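Reviewing the structure listed below.
Moving on, here comes chain A:
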Amino acid sequence: MDADAPPLLAVRDLTIALPVGGRMVTIVDSVSFTLGAREILGIVGESGSGKSMTALALMGLIDAPGARITGSARFKGRELVGLPQRAFRTLRGREIAMIFQDPMTAFTPVYTVGWQIDEQIRAHGRVTRKDARVRTIRLLGDMGVPDPARVADRYPHQLSGGLRQRAMIAMALSCNPSLLIADEPTTALDVTVQAQILDLLRRLRREYGSSVLLITHDMGVVAETCDRTMVLYSGTIAERGPTGAVFARPGHPYTAALLDSIPPLHGARPARLPSIPGSPPAPADRPAGCPFAPRCGYAHDACAVRPPLLPRGVQDIACVLPAEGRDLPARCVSA
Partner candidate 1 sequence: MAMAVLRRLGQTLFVLFGISVLVFLVFFATPGADPTARIAGRNASPQTIARVRVEYGFDRPLPVQYVRMMEKLFVTRDLTSYVNRGELVVPEVFQAAPVTVSLVTGAALIWVLASVAMGTLAAALRGTWVDRGLMMLGLVGISIPVFWLGQVANLLTQSRYHDSWLFSWVPGLGYVPFTQDPLGWFRALVIPWVTLAVLFVGIYSRVLRADLVAVRGEDFMRTARAKGLSPARVLLFHGLRTSMMTFVSLFGLDFAQLVGGGALLTEVVFGLQGVGRLTYQALGNLDLPLIMATVMYSAVFVVIANAVVDMLYLLLDPRVRDGRA
Partner candidate 2 sequence: MVARPSHTLLAAGLLLAAAAGCAGPAGAQDRGGATTDAGQTGDAQTSDGQTLGSPHRGGTLRLTASSSGGTLDPNLNYTSQYAQLFAVLYDGLVTFRKADGPASNDIVADLAEAVPQPVDGGRTWRFVLRRGLRFSDGREVTVADVAASIRRIFRVGSPTAGSFYGNIVGADACLRDPAHCTLQGGLEVDPATRAIVFHLHDPDAEFLPKLAFPHASILPADLPDHDLGNAPAPTTGPYRFVSYDPDQGAKLERNPYFRVWNADAQPDGYVDHIVYDFGLPDEAEVTAVENGQYDWMFDNKPLDRLGELGSHYTAQVHLRPLFGMYYVPMNVNIPPFDNRLARQAVNYAMDRRAMVILYGGAGVAAPLCTMVPDGIAGAIDGCSYTRGADPDHRAASWQAPDLDRARALVAQSGTRGQHVTLLVQNTAVDMSMGVYLRNMLQAIGYDASVKPLAHSVQLGYIQNTANRVQISITNWYADYPSASNFLDDLLGCENFHPGSDSSINIAGYCDRATQALMDRAKAATDPAQAADLWAQANRAIDRDSPAVPMIRMNYIDLVSRRLGHYFYTNLYHMTFSRVWVQ
């Protein structure tokens, strides 16, 4: 990666607050990261960690009344925070595209898949209906859809989950976006299909030159796919760094706990995966200190102050342990 070139996406101190019950609650708190061209960044976290909210903010899709978004998100040097909807609309679909978790509900049920892909193509360029369909069929073929012409005339409910997600990706890629945000693209799919879809995502970088922001709760998916990883916990960054490093030497107890919960891809599954006791705090009840402290086995007095995100090697870690010289043990990763 060329360190001098400006990154495709540079997010700094992105903070999202929503009004809940009459007061503003910070959902995403000062999240910063960069994404280079042709890079795949994984954002990992439990549900409610703010990862989807971050993605929606980048798409300009947060329209809850009273939502407040501060900080900066520069995409190709263009500031996205505060960008008017009209300007966002030209970016969406063409420059930044998004794939959603459940391809069943993400397609409008009353139109054929092909119609919906055509619609996106025609929304961003003067393309005839016929030309759009030709491109749609080619895209579907590219995504590994068998008999793409027939599938294009199918309604979403008539397709299998894997085909739907391929069609969804085809739709996302239909305008050659520079950035693809994939929000839990494999969660709703079964394991074999998951692997195929992830494979497809990795190919995209090669064949379409897209950067990918992959949002997931599944460390296994990250391990297979991402160049770099960012772990979010309760709206804040817990740890970020190159995937290999993060997996080999997790610097945050939360990361380590997440890694423990990955089912092994090969070999027998353990009867019961170790899971993190308790649940993440609701954004409104987030403690003043380290948000993970209540669930952390290493919690001690120092955790009463929110730890800053500090570099350690190639990683950035928001935990007092490394500074105290108590690194977590290294791990053996098969990825």
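Here is how the candidates were picked: all candidates are chains of the complex that A comes from, given by their letters.
The working rule: contacts are C-beta pairs under 8 Å (C-beta built on N, C-alpha and C of every residue); 3 or more make two chains touch, one makes a residue touch a chain; residues count from 1.
Bear in mind that the values here come from a model prediction, so they are computed numbers and not experimental data.
This complex pairs chain A in touch with one listed candidate out of 1 or 2: 1. By the touch criterion stated above, chain A contacts candidate 1 in their complex at residues 59, 61, 65, 85, 89-94, 97-98, 100-102, 105-111, 119-120, 123-124, 155, 157-158, 168, 171.
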